[in-house]
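What you see is the complex with one protein chain gone and the rest in place.
And now, chain A:
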C-alpha cells in the first residue's frame, strides 16, 4: 500500500464519523524506485489531504524533511516534488495494519494489500 492510496482510504465502520485518516501500524515497509514524473506529482498534490500524508510519512519514519505545509508554487519546485514523489509513490507498506482512529478497528495489510472487508455486523 502506497501512501497515495492511504491518503484516499478511510474507515467505513458503521457509526464512525471521524474515520480519517487511518493510523498506520507497519511492521514491514519497503522503498521502491519509481520513475519520477513531475507533472503527475504536481497534479496529485491538490487532490491530497496534505496533513494526512505528512502524518502517515511520520508514522512510517519516512517523513524526512517533508514540510508540514505545502510550499507555495510547488509546481515548479522540482526538489519539493521529488520529496513528495518519494513519500507518495515510493514508500510502501508491505505488512502491518490500518487502524480506525475512532473505533480502533484494525484492518490488516498483508503482502502490500489492505483488507478493508467489514463483517456483516460492522457494516
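Structural remarks
Methods note: a residue touches a chain if its C-beta (ideal position, glycine included) is under 8 Å from a C-beta of that chain, and two chains touch if they have at least 3 such contacts; residues count from 1.
Definition applied: contacts and distances are computed from a predicted model.
In the listed set "Trifunctional enzyme subunit alpha, mitochondrial", "EKC/KEOPS complex subunit TPRKB", "Ciliary neurotrophic factor" or "tRNA (carboxymethyluridine(34)-5-O)-methyltransferase", the entry agreeing with the UniProt name of the missing subunit chain is "tRNA (carboxymethyluridine(34)-5-O)-methyltransferase".
Here the missing chain is touched by one residue of A:5, A:55, A:77 or A:99, and it is A:5.
Taking the complete complex into account, residues 1-2, 4-5, 8-12, 20, 32, 34, 39-40, 42-44, 47, 94, 111-118, 120, 123 of chain A touch the chain not shown.
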